[in-house]
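Below you will find the structure I want to go over with you.
What you see is the complex with one protein chain gone and the rest in place.
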Amino acid sequence: MVIHSRKLLTIITEAALEGTLIRDVERLGAQGYTITDARGKGRQGVRNAGWEASSNIRMEILCDADTATAIADHLRQHYYEDYAMTLFLVEVGVWRPEKF
Amino acid sequence: MVIHSRKLLTIITEAALEGTLIRDVERLGAQGYTITDARGKGRQGVRNAGWEASSNIRMEILCDADTATAIADHLRQHYYEDYAMTLFLVEVGVWRPEKF
Amino acid sequence: MVIHSRKLLTIITEAALEGTLIRDVERLGAQGYTITDARGKGRQGVRNAGWEASSNIRMEILCDADTATAIADHLRQHYYEDYAMTLFLVEVGVWRPEKF
Amino acid sequence: MDPIILFFVLGLGSGLLRSELRLPSAVYDFLSILLLLAIGLKGGIELAKQPFADLLPQMSAVLALGFLLPLVAYPVLRRVGRFKRADSASIAAHYGSVSVGTYAVAVAYLVNRQIYFEEHMPLLLVLLEIPAILVGIVLARGLSRQTKWGVVAHEVFLGKGIVLLMGGLLIGWIAGPAGTEAISPLFFDLFKGVLALFLLEMGILTAGQIGSLRRYGLFLLGFGMGMPVFSAVVGTALALLLGLSVGGTTMLAILAASASYIAVPAAMRISVPEANPTLSLAAALGVTFPFNVLLGIPLYHAMAVQAQAFWGG
Amino acid sequence: MDPIILFFVLGLGSGLLRSELRLPSAVYDFLSILLLLAIGLKGGIELAKQPFADLLPQMSAVLALGFLLPLVAYPVLRRVGRFKRADSASIAAHYGSVSVGTYAVAVAYLVNRQIYFEEHMPLLLVLLEIPAILVGIVLARGLSRQTKWGVVAHEVFLGKGIVLLMGGLLIGWIAGPAGTEAISPLFFDLFKGVLALFLLEMGILTAGQIGSLRRYGLFLLGFGMGMPVFSAVVGTALALLLGLSVGGTTMLAILAASASYIAVPAAMRISVPEANPTLSLAAALGVTFPFNVLLGIPLYHAMAVQAQAFWGG
Partner (left out) sequence: MDPIILFFVLGLGSGLLRSELRLPSAVYDFLSILLLLAIGLKGGIELAKQPFADLLPQMSAVLALGFLLPLVAYPVLRRVGRFKRADSASIAAHYGSVSVGTYAVAVAYLVNRQIYFEEHMPLLLVLLEIPAILVGIVLARGLSRQTKWGVVAHEVFLGKGIVLLMGGLLIGWIAGPAGTEAISPLFFDLFKGVLALFLLEMGILTAGQIGSLRRYGLFLLGFGMGMPVFSAVVGTALALLLGLSVGGTTMLAILAASASYIAVPAAMRISVPEANPTLSLAAALGVTFPFNVLLGIPLYHAMAVQAQAFWGG
């Protein structure tokens, strides 16, 4: 089957934001998302998952380019300044484009 | 050292499929795999990891394009209809191509 | 906002290496990293997370091409032979390039 | 009111109010492992006290019950509920099997009221778990050659729940009351506390099913309460035939009435994947579990008392 | 020395020496859940024994205390500490609220010495957790229309800690001493052991704060010890007014003196995100928690004894 091109937006941020983030990305057009627990280090120092206040999540959203941009813009405006947050975008191939 | 091009196939699906999936991808030529626990939402609703029946796994397979296609085709034929399952493919660079 | 190109280096290796690895990648120029727990199979057999000695981590580092190469070279020289370790590199887009 | 029920209500309430309260899945697993082993051990210790042969009639009767109940449920689901074949078969299998959580609450209920019951019940629990799964698969597929019975058997007999229950049973049986004394602080003294925490999480999980329940409508709600009452009547009748005590009758009724939400979902997912798991979970977990725990147990107990008074020996 | 304190010291030491020792986060969660429920249950059981109306004065006084303390802390942080508005408000909220871990250590301390205290303290604990959060938000934002009070209320009242404490309280209240007997092996007999493990992890977490503490300097260190002593004096005075026992006075002092590191950080992160969470955690967890646990509790106890001797009735 032919492969279609889509975007994978990955968001690494504070676990405390999970609920809010889910609401936001669904409102902005994400058809789904996947979350794993993570730990890490960045501008805001070490966040190593021992307990809630210092643990990260890693959220992935498969979507088209516009949705990815809309979500990224929203996140940068509302959360990037005040929260530990890292965003990146990857070009991916999918087989069932209608899903995303 | 020179970088070689390979494929990374990512499969997000129900935790209950882990054993079956491992058997299938090895039979179809995967030399290895990596699995993390995940939660998420898609066509089949919210799957948020509280307990086995509703948790996801995220499996990654580094391989050549043919193996990736073979695995993806097999999965779509056998599981895609009945299980929560998302697939995507990324172009990656590796240093030891003989491994995959 | 305009998207800049960076590299995402992913390292899948033995959980026992976490501390050493963090020290090494920071010394080699990584501005941050993200780690998730993982299990898997490769050259060195099944590593399925039941207990420390047989569990994996999956570390991601967003950085520029030179840092990625430096880290990959270092890892291949010092760990690749003796430890379970898999490396791959993906081209990603980021919005705040100064961070990485 | 028994505090363990209050823990269930607390979980249900905080789930419905969308509190972020959740037990980590490792903790939920830990609690289930403790409960399953404790129930198995308890049963095994009692088996050690009596001749095994005496139990064979009860064991056969319970196996028959496990084949019967899903065969009754299936046509109702298919004709009245208008569910697809696979879905009907899967839901029927859930209701033919048993819920260990419900059983544990019933144990607490009877022990609390110091009502005697035949202590080898865990053996019957294990036996009742299995036949409905096989019936469910055959109902969905017919006796097709395609079914990989090896895989099914592996899934059924080596699933976590059965291994822990059976393992506990065997260990209790071999080691006997004296042998297991040293491990009783963990498995028996903590039992009700562990059950309380388990029910807290069950309440949260139940709350999570309300959404799907709303979607799939009234029939599931009715079935989720009618089917257990029917099964309890059958269980009660069987208990009378077998000459069980009032407590034992209550127990057999609750075993029949409860619907599986662990072993059967896992087995159905592998063996009848085209069945929609949301349907059976919404019914078994969203309706029948709370119904049995909150209303069913006292109801079946009252029924057992009446039945024994009229027909019991 | 009480062994639970030694567990804290063990955690602290191995953290400072960079040992790899850590409790898995699921285990930490499990221990917190047990502690919160146990404290709630204990309080609820005592509430069942006395007329609720008698407690209203104490409850109102404690609510007032929760509004007062952050209002005192804020100007100190803003003027003397020269922190930004949001940071001052957030730290003030932490110190106006309470730490359940500190409370648990104080319980162990008093029980160990067989000192009576009013057992409904968990009710006051719950009440004291909340007002400071509201004050903190208003200090940071003013009474702005923008604040989503619905979201704030959800975060505050349905956060894990409050749900478990309140839930335990209600369950204990409804079920009473007899009803909760069967679950006491898990919640009460294991209490001190669970607390010991919890303090082990708290020691490790505290060690992890030393780095940020070094970065943010002397003022936080001073504030982290001065503020609790001040709050303890206020708490002691209030306890005298309310006519509490020596144990109860110690308890109210420690409630006032302790600084939240669970409920408030979570609430502030959502409601005042521009506040730097590292600052408040370094102070509450890196300074005030160890200070209270190691020195504060005996100090406040001595203070309560003196105060009761001079002014007490």
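Note that the chains are named A, B, C, D and E in the order they appear, and that numbering of residues resets to 1 at the start of each chain.
Methods note: a contact is a pair of C-beta atoms (placed from the backbone, for glycine too) under 8 Å apart; a residue touches a chain by one contact, two chains touch by 3 or more.
Please read these numbers as outputs of a predicted model, since none were measured by experiment.
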item	value
Partners of the unshown chain among those that are drawn	C, D, E
Per the touch definition above, residue among D:Ala64, D:Val80, D:Val163 or D:Leu241 touching the missing chain	D:Val163
Touching residues on chain E - with respect to the absent chain	1-4, 6-7, 10, 14, 17-21, 23-27, 30, 108, 112, 185, 189-190, 192-194, 196-197
Touching residues on chain D - with respect to the absent chain	24-27, 29-30, 33, 37, 154, 158-160, 163-164, 167, 170-172, 174-175, 179-180, 182-187, 189-190
Contact set of chain C toward the excluded chain (per top definition)	14, 16, 20, 44-45, 49-53, 55, 79, 81-83
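Just so we're on the same page, only the chains that are shown with their structure count from here on.
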item	value
Most distant chain from chain B by Cα centroid	E
Same or different contact residues where chain E meets its copy chain D, judged by the half mark	different
Label of the chain whose CA centroid is most distant from the centroid of chain D	C
Residue list for chain A, restricted to those that touch at least two other chains	36-37, 90-91
Overlap residues in chain D, where contacts from two or more other chains coincide	20, 23, 25
